[in-house]
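See below for the structure under consideration.
With one protein chain held back, the other chains of the complex are shown just where they sit.
Residue numbering begins at 1 within each chain, and the chains themselves are lettered A and B in the order written.
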Amino acid sequence: MLTFYLWIKSINMGSVFYAALTAVFYFYMVSAWGGYVFITNMIPLHVFILLLMGRFDFKIYTSYTTWYALGTLMSMQIPFVGFLPIRSNDHMASLGVFGLLQLVLLVNYLKYTLSAAKFNKLMIAFGVFISVVAITGLVLATKLGLIAPWTGRFYSLWDTSYAKIHIPIIASVSEHQPTTWTSFFFDLNFLIWLFPVGVYLCFQELTNEAVFLIVFAVLSSYFAGVMIRLMLTLTPVVCVCSGLALGRLFDIYLDFKDVLRSRAEHGSKGLTEVFSKLIIVSTFVFYLYFFVQHCTWATSTAYSSPSVVLASRAQDGSQSIIDDYREAYYWLRMNTPEDSKVMAWWDYGYQIGGMADRTTFVDNNTWNNTHIATVGKAMSVSEEKSEVIMRQLGVDYVLVIFGGLLGYSGDDLNKFLWMVRIAEGIWPEDVNEKTFFTQRGEYRVDDLAAEGMKDSLMYKMSYYRFGDLFGNKDPVDRVRQQKLSSNYAKSIKLDVLEEVFTSENWIVRIYKLKDKDNFGRSLIDVGDDERKHASKRVKRMQTRKKPELDLRV
Amino acid sequence: MNLISIIFGVLFYLSACSAFEVSQTWEISNYQRTLDVLKSYVKDRTTIVARNIGSEPSAEIYAVVPGDRKDLALQVSILESPQLTAPVLTSELVATENGFNYYRIDLPFPMAPKSEIRLMLSYIVINQISTLVEEDKMGAPQYLQIHTYKEPLSVYETKKYQLAIVGAKEFNELSTKKEGSPEPVPSRERDTYLFGPYEGEYKANHFDEFHFSYRHDFPLPYVYNLERNFWVSHWSDSLQLEEYYELSNKAVKLDSGFSRVDFMNSKLGHSYSSVMNSIMVPLPENVETEGVYYTDKVGNVTTSAFVHGDLLLKPRFPIFGGWHYNFTLGWEHKLSEFAHAVDGALGEYLLKVKLLDGLVDAVYENVTLSVYLPEGAKFINATAPFEWEDMVIDHEYSYLDVSSGHTKVTFYFSNLVDELRGLDIIVHYKYSVLAMLKKPFVTAFYIFLALMGLYFLRKIDVNIKPKGYAPNPASK
Partner (left out) sequence: MNFSSVFFTIACLFQLAFAIRPPTDFSKTLVIYDKDDTDFISEHTQFLSLLKSRSLDYEVKSTFEFDNTIFEHGQKLYQNIIVFPTHAKTIVDERDLLKFSQKGGNLFIITDNTGIQTDVAIFLNQLGIYPSPKGYNYVDHHVKDANVISEPNLKYLTNAKVDELAFNDGSVALLSNSELLIPVLQASKSSFSANIDDGVINRETTWHSGDQGFRIVGFQGLNNARLTWVGSPAFFADGANYSEDLVADLVDFTLHVKGSIKTEFISHINVDTNETSYKVGDNAKFQIGLSHWNGEDWVPLNTLEDLQLEFIMLDPYYRLNLTLESDGVYSTTFKIPDQHVPKILGDH
């Protein structure tokens, strides 16, 4: 936010120094956060609006050009950004405003030097020429592939349902979900209603800074509405605006000079006024106090609790810690070969890399959608097909999160539909979301689950030997509140994978891809044979029967 | 035992007659050997009564210890004689041939001809025990096997011998029966099996292979590396200990992947088996122990508890045979209980630290013990109950170190067993009052410098505008 502060300061002072500083901090933002694009668009927008308001002056010109030139050059030093600033549409706005500023400057210059009539003619010709050139240039460049086509992120900003339909991978991240009203209130508490007041106050006093705040407020409210993650951009402006509003409020109500003076004139009326003022002030003090409390509580429970360690309360109220993630990751680290490769959904990629020190196929920073989809496909297709994929990938271990025993809702089966959708996005002929729902459109995991569900590797890995834990009783999945019948649960088999570790509360289950059968048999056939428990006599009869074989070539 | 060693054994048979030979000045009139297999290693204790049959007094006697020399953990020979105050004898390795180590034991005084002495030899050889089957089902009883020798291990002729095996539940001899000679059958009393005593003429240097198995439903903890770091601080009067273990279990491995269902249903977590569910660490007795912590490479492990003053660690996962688990354990003592000023020498201290704490039953392959003396301390010397492999003195930087860093004394040991836990290492060092005061002064000086620097920095004018220039108020 220092970037914004410095920006305003540089606009006010027209100082190259501050603009340069803004650029430096902008660079910092670029290097640290993918959301820097927000700043890249905020600043030009602000300038553009100021232009429209006719507030153009040399200070803005100096600051903006300095910032743009320096900031862009610096940001291009970051390997990930590279040439994006001049190619991608995300950065188009800033480039456009930069060009526009040059034009305005030129026009201003012409206005001073030329006569009014000539100027008008020139303006029209010039305007038409520029717009034609610009539009054709843009279209051409996009077509030629010089400029990146509009990215999915961009679309999802404008149309919240776009992502859901076209790019499941973006929508699958909980941070990318549209924000709900409750979360607005949860995060911002009473600031949420002080915020519009602040914005209103800004309108009353339309300085350059206020315009900036307004632009900021409008944009960020919209974005925050689209994605939870962008709440991050909203908070600073909410804080600033509410600060403004509160400040104004206290300005009025804490001003007792007036009261003291009036009290000398009429006694009782003054007292009620003091009283009412005090009530309001104390209410707000209470609100503020409560707000601090709320913030501390919210950060301690919702945000800072590390997701790898779960705390649960036993029935007697004592707290117990569920440390299954670390248990399993440490097991992986200690008891698997150092070069083994683990397949897991990408959410756990960083954790596995960091804590288990093992290679994963996809992690939180995987950009290649196909890789993620491949893993999704391996999880959602049948054992037989999955084996082929896993052998191709060179998978050694597969890790799944299963919360059914404990009632931990953030498990893989609950994320499973996203895996299916992402895989379907690339291989619609192999994976079909519909086959994972029952005919009545329910998402079931019990005996009546859809065939696609029952066949999928993820389902089998989650429930493998789950039934054996309950003796002869019917096992219950506590997350989905569904009861599997005991016989059915015990019949869930897994042939290509071998269970090698399951954590204490079953949250993390690790499987090892079995070696190929030494004798070239399919692992599934071997498993089927073993389950038959055929007697020797039956087996002997079988050796006398002519086998059904394809021609050997 | 693998094939190569079998071949070696056979080889030895061929060449046994010409093994390490000494002049037959002694005769063993009674040979009693006890193999104790209660723990995860074999304790071998032999008592011999030797008679000088030579014509001259003799002050040396030879003994033989089987096993690879690098696996030998401890070898002590004790002369049982009422006249002597220091019964431990010095012994020197004189030869190692075909897996046998020959020691010369020096007697305190020459023994006259026809006189008898009573000697006790005890030694521990690690890596002698292996599981009978490499892999087995979860919860199956664990059988271990040992290859050793049955008849007297001696370079002298023996008249009488007995062999006792202690703690071998369900003992079962596996060595191939020799044809012709009737095999001795051991008598049994609970878990102790006794061969003999047999009387006869047992030739010198005759080694009779003996292979047996027994049931042992306990883990075989094995620590590949143990790093013990003691941090000495005179200012805070504390002695901090941090231990890093690389632990494994040499018990029978699982024949398939670990199945949590089977583990839960078989209640293995709560019964005696070859699985390590918890690690008992007795804390030092009679001294105050504070600030115990138990971590591993992914952070704090919350499952530890104190049981009757001992520390009970619960690893993140049960440690099956062949599994590994690295962890760090640490605590703090008052320094004054371990370091004492030396009388008559100002600023000199004697620090007494334990060679081992930790596990109740374990074999340690490598142990690195480091003592971090305060900065400016001078190491004088150290004593240990037995020889270390190597000792290194260097310096290591830590927080607020101002000159050369902490003085670090590192001892390297190998092949230790938990039985040696009572032994002490004594470090003698000098730490003068001047050295003690140096650190706070130097630290204070640097902080002062930093503050002064800040003060001067504030004096520098970085304004690029000429003095007296005031910017226009912001335009509206």
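Definition applied: a contact is a pair of C-beta atoms (placed from the backbone, for glycine too) under 8 Å apart; a residue touches a chain by one contact, two chains touch by 3 or more.
Quantities reported herein were computed from a predicted structural model and do not represent experimental measurements.
Asker: Just name the one of A:S320, A:Q392 or A:S491 that touches the chain not displayed here.
Answerer: A:Q392
Asker: Using the touch definition from the top, which of A:R248, A:K277 or A:H371 touches the missing chain?
Answerer: The single option touching the absent chain is A:H371.
Asker: Considering the complete complex, identify which of B:E97, B:E116, B:E170 or B:E199 is in touch with the unshown chain.
Answerer: Reading the full complex, the residue touching the unseen chain is B:E97.
Asker: With respect to the chain omitted from the figure, which of B:V22, B:L38, B:M120 or B:V133 is a touching residue?
Answerer: Considering all chains, including the one not shown, the answer is B:V133.
Asker: Suppose we count only contacts with the excluded chain; which residues of subunit A make the list?
Answerer: 341, 359, 361, 370-371, 374, 392-394, 515-521, 536, 539-540, 542-544, 546-547, 549-553
Asker: What does the interface between subunit B and the hidden chain look like in terms of residue numbers?
Answerer: Subunit B touches the missing chain through residues 3, 7, 11, 14-15, 18-21, 97-98, 132-136.
Basically, only the chains that are shown with their structure count from here on.
Asker: List the centre-to-centre spacing of subunit A and subunit B in whole Å, with centres computed as mean CA coordinates.
Answerer: Using C-alpha averages as centres, the distance is 52 Å.
Asker: Tell me, which parts of subunit B touch subunit A in their complex?
Answerer: 256-261, 264-265, 296-299, 301-303, 316-317, 323-326, 464, 471, 474-476
Asker: Under the touch definition given earlier, write down the residues of subunit A that touch subunit B in their complex.
Answerer: 12-13, 15, 17, 57, 59, 207-208, 321, 323, 326-331, 333-335, 355, 465, 468-469, 498-504, 506, 511-512
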